[in-house]
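With one protein chain held back, the other chains of the complex are shown just where they sit.
Lettered A and B in written order, each chain numbered from 1.
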Amino acid sequence: MAKREFSSARSSAPVEAGEDGQFVWTRKDLLGLDELSERQIVHILDTAESFKEVSTRSIKKVPALRGKVVGLLFFEDSTRTRMSFELAASRMSADTILFTSKGSSVAKGETTLDTVRNIEAMGVDIFVIRHGQSGAPHVIARKVKSSIVNAGDGSHEHPTQGLLDIFTIRQRLGRVKGLKAAIVGDIAHSRVARSNIIGLQKLGAEVVVVGPPTLVPPAIKEMGCSISHDLDEILPQVDVVNMLRIQFERFTGAGAAFPSMREYANMYGLNAARLKRCKKNILVMHPGPINRGLEITTEVADGPNSCILQQVTNGLAVRMAVLYLVSQAAEK
Amino acid sequence: MAKREFSSARSSAPVEAGEDGQFVWTRKDLLGLDELSERQIVHILDTAESFKEVSTRSIKKVPALRGKVVGLLFFEDSTRTRMSFELAASRMSADTILFTSKGSSVAKGETTLDTVRNIEAMGVDIFVIRHGQSGAPHVIARKVKSSIVNAGDGSHEHPTQGLLDIFTIRQRLGRVKGLKAAIVGDIAHSRVARSNIIGLQKLGAEVVVVGPPTLVPPAIKEMGCSISHDLDEILPQVDVVNMLRIQFERFTGAGAAFPSMREYANMYGLNAARLKRCKKNILVMHPGPINRGLEITTEVADGPNSCILQQVTNGLAVRMAVLYLVSQAAEK
Partner (left out) sequence: MAKREFSSARSSAPVEAGEDGQFVWTRKDLLGLDELSERQIVHILDTAESFKEVSTRSIKKVPALRGKVVGLLFFEDSTRTRMSFELAASRMSADTILFTSKGSSVAKGETTLDTVRNIEAMGVDIFVIRHGQSGAPHVIARKVKSSIVNAGDGSHEHPTQGLLDIFTIRQRLGRVKGLKAAIVGDIAHSRVARSNIIGLQKLGAEVVVVGPPTLVPPAIKEMGCSISHDLDEILPQVDVVNMLRIQFERFTGAGAAFPSMREYANMYGLNAARLKRCKKNILVMHPGPINRGLEITTEVADGPNSCILQQVTNGLAVRMAVLYLVSQAAEK
């Protein structure tokens, strides 16, 4: 995949120093971690830090986006990501409007771009877009004035998931630089994996991807990470292990990626026995929803090394930060 | 059904006297009328009374739950109950977020508890849960910190429906104690019947359940009510008659509970002729949606003894009261 292909044309000078020498965010879109510098990523994390406090208040509400409209455009289903963005928006007093492709004019032959332009004409300020096609949010971002936040495009990127994962690592382990992280599972089809690999490397961490050869394409090396097919060999070396969700459809039919779920769990599942051979403070992550007993056992998922629910909580803060930053840039 | 099985472990001391000797609500959950004392039920009704006035204002809005998030979790469809809770929440300035099990990660094999815990991690304060399994909200309430309000669980309880029915009786007839109420129809499968029986009895009313033997299980006597299969015999004795909705699926197939809908209407439907033989001020109730001409005729449903639409209106006030009370208890 050509890196340039997806970049937003209008964000040519995304970082500028403000008059007082401070960092100024100037990107109206968040399309991927691919296009962000280390400094930009850190700026989002720091902004999220300040929003995190809002969620601990008795009245969890700030007026930051009052009178703005956030359009949630889900051309692909995603209950959790939709809810997280929706709550992030309303926590900042924005109005939200939901569009899903079911039963809508998408079915009637309208192009995606026409759909977005029409909803933009209704006065939507920020679009949060989930789309089955890699690069769809990038194409849209070049054609509309509103801000575009990529909520997952095909097998390309899921930048807010990458950011919330990195935010959680920084929170739990105090830093990202110098850490070694393993990402385990269906690397080939995972936008979560891609955004994590890109973001972690930009912040100075080392990434190894782990999984069966059918789910780990050799070309992933070009992203700068190493590859392993042996989880047991890798686990003792890493500070973070991110267990991807296994899609059941990979285990059925003629083109199945693996003989059986049981065998997968044996070879690539994280369980208590394996955890014992890890560093004591290893951080266990999962983007959810988890398949208990498949890629992760209940004991590990609910154990002290796990930060799965913290990831969800941090997702709110990260998404508040992203919505806020792109909205501020759009006003300039 | 064992009573203890469903009770919320953390609500061991649900009623306390405040410093000034006043009644203090300390339950973070509302799971069923089963677990409430007479005094607690009356306290909800009295609180609802004070919220009822809000809905008559030109600006129907109070800031009672501003900055709180109410998660509406409907694992089973229910348009009306969802709308009533949603309006109750927004009337108190809460943010709401809707989760339905269609097209969501429920289909992907995630457990109900993981779903709820994940949404809780997004900062939801109160969950309103409708679930097909009896006891599901009770299990969840023991595992999460957020407040749980049962919006109907299997054939177990539908406490806010019971409360709004009792609220309406008190409003229309001035009292509950000493009244005699008939509940007519599919008692076996009705959580509305159960919550009514429990609540009415706790407040000193007498309940008789009426219906064909196939829909009225003898074991219901253990709840303290009497059983009749003859509506005409019972009607002249009662102050309140609550006509349950008939489910069409009970009339079809090999295991049909009754030969035909027409025959059911003849034996257990409420019509003008039957109403003439009732007490003059008999209160006619129905949880809706009504099947006109089946369990109730249009003449009766829209007549002066009917309080069907008042029940709906009172539902808002009762749900506002419940959301408010559990939220206050959770803050302590």
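In this section, contacts are C-beta pairs under 8 Å (C-beta built on N, C-alpha and C of every residue); 3 or more make two chains touch, one makes a residue touch a chain.
All values reported here derive from a predicted model rather than from experimental measurement.
Participant: Looking at A:123, A:178 or A:213, which makes contact with the chain not pictured?
Facilitator: A:123
Participant: Can you tell me which of A:67, A:174, A:218 or A:304 touches the chain that was removed from the display?
Facilitator: Counting the whole complex, the residue in contact with the absent chain is A:67.
Participant: Out of B:24, B:42, B:83 or B:330, point to the residue that touches the absent chain in the complete complex.
Facilitator: B:83
Participant: Under the stated touch rule, tell me which residues of chain A contact the chain that is not displayed.
Facilitator: With respect to the unshown chain, the touching residues of chain A are 66-69, 95, 97, 99, 103-105, 108-111, 114-115, 117-119, 121-124, 331.
Participant: Residue by residue, what part of chain B touches the chain that was omitted?
Facilitator: Against the left-out chain, chain B lists 55, 57-61, 77, 79-80, 83-84, 86-87, 90-91, 102, 248, 288-292, 309-310, 312-313, 315-316.
We take it that only the chains that are shown with their structure count from here on.
Participant: When the C-alpha atoms of chain A and chain B are each averaged to a single point, how far apart are the two points in Å?
Facilitator: Centre separation, chain A to chain B: 41 Å.
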